[in-house]
Each structure stands twice: as structure tokens, then as C-alpha cells.
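A single protein chain has been omitted; all remaining protein chains appear in their positions.
Residue numbering begins at 1 within each chain, and the chains themselves are lettered A, B and C in the order written.
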């Protein structure tokens, strides 16, 4: 686990060519960086290269600012997108929920058990029913009702709360409202949703009803980054569970909840550990 | 396993009401039938009832003809669809294949190892490449080429071969031609296909290509009864396997093969053991 | 789900012979009992027969007392062990926990979400740290410290609390003390444990440490009824999760938690729905 000691993570992507790994690892080595984990992937189709290095922070003989300034030259040479994450500053996470409690309760319990390396800045919901559970965790709870006829003010208020808390990551923990496209744009790559089907099956509303009607033998869940195209964002994680003719639609909902929360928890953990790199409308997941 | 001793299977479905289980089990008991396995399912939505009884053949004190004649009265009272299968007469299975060998090889090996309780009457293919493998198993191989411009004569010839062999069950073991709708109609409930995706995702051609492009984290396979609606028939069995960003389209094809053959084998086995009952466009599977 | 309407469940086991299903289903039918679900199993080795019938309570034209009195005659004829459960009286469950919160939090959340059809009478723990979580659910919490040198008084106190709450079922939700054998005896068939390994691998203490040292590629969890033989009781449910060389011992512990709570939840649900019948040192699970 990354959270045993202080770590910095250098995450990069760039067009593939000979010498990238050498250049980056040479750079890290020169700064005396002790590699705890290194992951590489070159997509042979798009010729794009992806790299994640986890480095012991106190092995470095330079400050992080010096590291960043010096690495900028390497990055420029290879036309890299990159960032250096200092895990001593925990990411701020804002959770959005509606009425269903299972995903929210699961994330809160993992956080409470120190399994997730982040702060939970607040929970925003368009329902009041989860307030007590959230406040028991000593986390601020914001009730933002969404009116059917005029949703815009509600989303503006949510965006304000998110920004006020300087959220790094936003999680839609079974938040049952469609996010407006400008808000999708604004939080691109930082907003994670859990969809209650094995996408691309059963896109849109009522996936369990559709799964029940089709008579599938497995139901699933999908965690993805939110984009303006509903249920079409880059997939981070998916899983399924076996069902059969004995299961009513209500059973699919019940069994599905366990998959939803497991899939969302794995996606969030990988995201927080900088293991998920967006690659067009797909993802590279270094797990 | 059912094939340890001779068994008869009484399979019925009818509108649900009080007393069906009592009536059927009373009937079996009066004939001294020793139940090896009994399965029941009542669909609370459609109010349809399904039942499968496996009875030791030599425990019965009447002949199967007498059993059938007497049971017809019970069946009429409850408006049952029903049949009595004598497993001492093995089902005749005809396999259709194209170029890919994995599903065919898997079924033939299971049959050769006496894992599948059936006869393989013959294999029909629109390619020649699998002839040697089939003939090594001492099974007749029919090469029926399908011309792009004029497919009808080929399908007529296949239907003739199927009927000549008095096939009980027809398996499309990665047969890459679309069956004409009249032929789907004719073999309704007896023709099993394996589709190389987790339906309803990626209906139609090139599902692995589509799965690769969408960036899904699991690929799957679906075995279903063939109907006139392409890839829409009642699903018998499905399964998935985990894939990731490291997997090229060719890897999905390779990994998918293992799921395809496993799913088809399970579907076929359950079908041959009369465990699959069609219920509208869904199935009841007593496994 | 059984909890949609009031149900009675008739659960029986007896030596196998011709006519049992007929006799029982005839009996139910005569009382106008509408079967919602029926499950049967005959063990061909031990010649023991197991049956579970779920009946709509308000379809019966007799009282449950009349049903019981009349059925006693059938039961006697076939030497049955049997009981009739009226689900309008919810089972009382007592939970025992120690320091780890994941299994307890999972069960409490499922109960709070009305997913588990039972009362949680109280939680007993030899640690204080989970009190606040339990009390938020408005469930009594008993702190019963266990002294290393003198454990007997603590276990006596626990048994008193259990009996005072008239517990039907006792769940060891990662309770890290060995239950004395007389207490195992007393609650035989009603006390469920979760063991953090895929039994019979890694019996006893520190299973994740042992799994890590052995280099297994899957870790698991096992839920079983508690008997006087440590980790040898009848297994109700098991599952596993994939691990690899990248996972430290702490990762096995973390990943294992998800399997533990899922396995325990499924075992408890099946137990509460009378789907688990003990068969020697094994179980029949009608799921």
C-alpha cells in the first residue's frame, strides 16, 4: 500500500519513441529517487506511451520544486503531459448522492477505516435522508434540492460548493441526476460515476428493469469518468454477478448493489493512487 | 451426473395454481417413481409454473407408454406443455461450424471423453479445414460451401442433412453465417448458438473489435436459442473474462475463445439434460 | 425476495424413500397452500432427503397451529426432522465483534437498508471502539472484556446476554476469541462464523500471513457453523479474490475484508431464509 510512507508519483504520457524510459529513469536516479513501483504501457495502435513512477519522497536529494523545474526540460523534449503528486497532501474528495445509501456508506466506511487515502470534504445530496449517516462521520452535508422544472440553479449551487471545497475529485455515488454538459467539461477526468449496468448494455435509465426483461444471466456495474455523452465516458472498472430465473427485478437491484459499491470503490482507489490514465475515450489502469 | 443410471425426465410447464406439485408428485409416487432430482419454479409475474423431475427408470412399475397415457390426463387438467424423456435413447446432435476450431474441438473432446450424454450425428461446415479433426473422431463431415450471391441452396442442403440425421439438437459452434428465418422457425428451441459477446452488448458482427474500441474491462460470450431476431433469442448461459489496456484486439479474441467454449459447453449440457425451459424470450435453467 | 409478503416455510429432512414429495405437497395442497418456492435434495450417498417449501401465509385455510398439529402425523410417518417458520416473527440476531469493523458495519448497513429480514437484538464486543457505530443504529452495545488469564466469566456473561435477548441466531462478525466448546454445543446450528481464509487452507491464526508466505494467487473467506472443532464446522459459503506478487500482507488483509463481508452476508441471508440445512459436517444450501 502506498500510504505506508510518503511517496511522490510522477505520471506522464507522450508519443512513443526509443529512450523515454531511459530518460525518465535516468532523471529519477540522478535525484537519488528510490523506485517503489514503475508502470509502463505503450499503445501499439495510437503510438502513445504512458508511465507511472512511485518514488520514496525522502530518498530524493532535491526539493519537489527543484524536481519539477528540472523535469520540465525532460518533459518538453518528449512532448509529455505530466504531473508530480505529493501524497503528503491528501486529495480532497466531494461525494454526490441521492436517496440510495449503499455506495455512499461503503465509501464512508472505507475512508473511516483509513483504507482510502483522501479527505472527504463534504457530501452533497438532493435528498435529506442520508444526512445523519454523513454527519455521524463528522463530514459536512449539503442538501441541494433539484427542481424538475428548473435544475440550473441547483447545479450552480453544487458547483459552488465543490469549488469552495477545492475538490480534486468528485464522486457520483449513485447520484440520480444528469450532470449538465458544461459541468462535465469543467471537471473532466476528475468526476467519477457508477452506472448500474455492464456498459454498453442497458445505457440510460432503469438498467435492472431492462436486464430483467432481457433475461441476462449476469448483471454488472461500470465506473467511468463523466463526459458530456451520457454513460459513454472512459471506463475505469467493471464487474458482474451471476443471476438466474429465480431472481425478480428487486433481486437484481439488491445483488447489483454489491457489485456497484465494489466497482466504485476499486475505481476510486485506483484514481486516488494515480493509477488511471485517460487515453482518448478509454483508460490505462496500472493496477 | 444423470448418466450413471437410466433415467426418465418429466418436464412440464403450465399456468400456476394450488396443487400442481401435489398432483404431479402424487402421480409419480403412485407409479413407484423414485425421484432423483426435482426442480420447480413459479414466475410471480407471468404466473407460469415450470417443473422438471428426474426419475429412476427401473423404479417405475409401469411402461413408459403407460406412464405417458396416464399422465396425459393430469396434464390436460392443468393445461400443461410437457414431455417425458427416456435417456436410454441418446439425443442426436448435429454441429455446424465454419473456420474457427475451438468450440468444435471442445465439444468433440467432451463427447469423446463421455462427458456429454448424446450422439454427435455429423458436422456440417462451409469450410474444409476442420474435416480431419472431425473424421479422427469417426464422425461424418459434410462440406457445404455457402456462396455469397446465392445462399439459399446451401441452407436447403444443410436442412436436408440435419433432417436426414433426425437431429434433436443443432449447435452453431461458431458458425459464421446468418440462419434464414424459416430455418430458425423450424428448429425453434432446438438450435443453440454461441455469440462472442456479453449480449446485449455488441450485437451483430465484430463484437471484439467493438469491445476493444469501447475499452470495456470484461469481455464475454452468450449462448442462446436461435430465433428469427438476430442475437435476440432466449439466453441460456453467459460468462465474462477480465481484460485490460494491455490487451490488443487479438488478445480479446484469444481470451474470448476460452469463454465462448466454456459457455457453449455448459449451455449444451444443460439443454441435453432437459434443464433449460423456454419462457417467452427468456429461459428457466434448473442447474 | 421473501419479505414482500408474509410467508411460512416448512423445512424438513428425513431418510429418502418413494412418496415423500407427494405426501408433503399433497398435505400443503389440501390446506390450500400456495407454493412460492420449493426445493428438494436427495443425497444419493447418505440416502437422506431435504426439503424446503415457502408458502403464502394467507393462502392457507388453517391456522399455523392446526397446520403444525396435522403435519406432525406426516412427519412421524417419514421420521422427519422439521420446523415451520412464520416469517411474520422476525428472527432475533445477536452479533459478536472484536476490533475490526468491516463485517459488523456491512451487516448493520444491510439491516438498516431493510435488506436483512431480522432484528438485531444487540452487539457484544470485547473492545469499546465500535460502540458509537452500533449505537448510531440504535442497537444496544455490550462491552465484555476478555481477560487472557480468565476467560470463563466473560463467556458466561456473553451467554447470559445472548439468552436474555432470546437470540435465534448468533453471528461472529470477526470476533477474535475462541468460543468454549460447551457454548459451541449450546448454540449448535445457530452460531455462524466468518473465517478469513479459504478453508481448509490456513486453519487457525494469521491466515493472511500464511497465505502471503505460501504465495497463493487467490485469498478467500469461509462462513461456517461453529462447532467444538476449530474451523471445522459445516461450511455455508466461500469465496475468493485474486492477488499477486505486488500485494503485501497488508494488501491481502485489505482485499480479504471485501470477501469476508460478502461471504458472511450471503451466509447470514441464506441462514435467515431457512435455506441452509445441516447435513452431518456439510450443508445443503437451497439458493
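Points to keep in mind about this one:
Please note the rule applied: contacts are C-beta pairs under 8 Å (C-beta built on N, C-alpha and C of every residue); 3 or more make two chains touch, one makes a residue touch a chain.
Everything numeric here is computed off the predicted structure, so don't read it as measured data.
The residue touching the chain not shown here, chosen from C:44, C:69, C:129 or C:206, is C:44. Remark: the residues of chain C touching the chain excluded from display are 41, 43-45, 198-202, 214-218, 220, 234-240, 244-246, 248, 279, 281-285. Annotation for chain B: contacts to the undisplayed chain at residues 1, 4, 37, 101-102, 105, 109, 112-113, 115, 132-133, 136, 246, 248, 250-251, 254, 258, 262. Contact residues of chain A toward the unshown chain are 18-19, 21-23, 25-26, 28-30, 32-40, 42, 44, 59.
Here, only the chains that are shown with their structure count from here on.
A centroid comparison over C-alpha atoms places B as the chain most distant from chain A. Taken over every residue number at the interface, the positions common to chain A and chain C amount to over half, indicating a same-residue contact.
A straight line joining the Cα centres of chain A and chain B is 41 Å long. Chain C has residues 37 in contact with two or more other chains.
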